[in-house]
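Omission of a single protein chain aside, the complex is shown with its protein chains in their original locations.
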Amino acid sequence: MEPYHHKVQYYETDKMGITHHSNYIRWMEEARVDFLARLGWDYAKLEELGIVSPVMSVACKYRSPTTFDDDVYISISVKELRPVRMTIGYNMRDREGKLVCDAVSEHCFLDTSGRIIKLSRDYPDFYAALSEYVEDKENEKNDT
Amino acid sequence: MEPYHHKVQYYETDKMGITHHSNYIRWMEEARVDFLARLGWDYAKLEELGIVSPVMSVACKYRSPTTFDDDVYISISVKELRPVRMTIGYNMRDREGKLVCDAVSEHCFLDTSGRIIKLSRDYPDFYAALSEYVEDKENEKNDT
Amino acid sequence: MEPYHHKVQYYETDKMGITHHSNYIRWMEEARVDFLARLGWDYAKLEELGIVSPVMSVACKYRSPTTFDDDVYISISVKELRPVRMTIGYNMRDREGKLVCDAVSEHCFLDTSGRIIKLSRDYPDFYAALSEYVEDKENEKNDT
Partner (left out) sequence: MEPYHHKVQYYETDKMGITHHSNYIRWMEEARVDFLARLGWDYAKLEELGIVSPVMSVACKYRSPTTFDDDVYISISVKELRPVRMTIGYNMRDREGKLVCDAVSEHCFLDTSGRIIKLSRDYPDFYAALSEYVEDKENEKNDT
């Protein structure tokens, strides 16, 4: 899958002259939304099915600063897929291919009443589509 | 009424070394929410009554830049109060009293089904509370 | 010139379920930066020449709400061009061509020591390039 592209905006910089670190968390969301859409599971479809997917945690390592007008290319992988939660990995590179940031985020799936959805059972198609992108099949275990 | 206080955050600055201009629009919201709460009409109460108050327009004049760690004091006035909409005025000053920004925002009031609420008729108490802060009584007209 | 395209991000929405109004001010900057770049006067070039262009004012009328995943198309025009300042106009439409927001912003040009630059005299090429996009030639006056 083609990496997601984000151009750094002026309003994303801070007085150090570089991109403020909080924005990378937002770009992770941009890339994740785009990834799910290209998988055929866009937010509109999830919403229609009554699925929400809150962020349980994020972790982000800043490798090299970026700044206004820089192009950032974000590659996504499924680091871990379990019946009730998943970990998404993000690899952000600049135009020259230099790593600028790598990150992970953990997600679960809830129905409209806030109950945890067992994705592998309730949405096997979605689960199968995600499995295609699991980096290391060792991580695709049956435990929760 | 005491002006609302906002301390400029590092993440609100940009690479020019000053506060990014979009943040003043957010501070207007902070000050407006605080103003309504001190008037006895906080958002929780409005929500309970099924009132939402979308922003119809904003206009903002940047007089003098601010930056990280600056104290900004925002004074609010009701510039114009009509049965179905109001204009709020904002006067932002620094610690020394220098004007850094002045602005206005226009609002209407909608019920949960999106219908315009005639505040003067449906919530006369709220309307009366707002009238107290009308700067120039000339602006408090009956037309809509 | 092709309108600038912005896709509304999830983090740009608020609990009313629509795009928070402060984001339109940021999209104005995105579209303006893109406009100047396509004119051949990108920020990198301006910076190299020691030109900064602070925002003096913004005014924004919200016509119709947008929300997550919406496409917004922003057309730019030069509303007014004077030797020492300019007013940019923004016309934001959705996929169906419906007006969602129209706005203006005023800018001046400063050199690195903070002195006002007379664009028509000091950067006649830049001034000429901007003139091409003046909507109504009546506004292109010689006064400052």
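Going in written order, the chains are labelled A, B and C, and every chain counts its residues from 1.
Definition applied: contacts are C-beta pairs under 8 Å (C-beta built on N, C-alpha and C of every residue); 3 or more make two chains touch, one makes a residue touch a chain.
Keep in mind it's a predicted model, so treat the numbers as computed, not measured.
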{"item": "Selected residue (touches chain absent from view) among A:M1, A:M56, A:L99 or A:A128", "value": "A:M56"}
{"item": "Contacting the left-out chain in the complete assembly, out of C:Y10, C:Y73 or C:Y133", "value": "C:Y10"}
{"item": "Those residues of chain A which, in the complete complex, touch the missing chain", "value": "16, 21-23, 25-26, 29, 52, 54-62, 65"}
{"item": "Hidden partner chain, residues of chain C it touches", "value": "10-11, 13-15, 17-18, 20, 22, 67-68"}
{"item": "Absent-chain interface as seen on chain B, which is shown", "value": "9-11, 26, 29-30, 33, 42-44, 68-69"}
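The rule we apply is simple: only the chains that are shown with their structure count from here on.
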{"item": "Highest C-beta pair count, chain pair", "value": "B-C"}
{"item": "Most centrally placed chain - per-chain CA mean versus overall CA mean", "value": "C"}
{"item": "Farthest chain relative to chain C (centres taken as mean CA coordinates)", "value": "A"}
{"item": "Rounded Å distance, chain A centre to chain C centre (Cα mean)", "value": "31"}
{"item": "Distance between the centres, which are taken as Cα means, of chain B and chain A, whole angstrom", "value": "36"}
{"item": "Per-residue overlap in chain C, given as positions that touch at least 2 other chains", "value": "26, 29"}
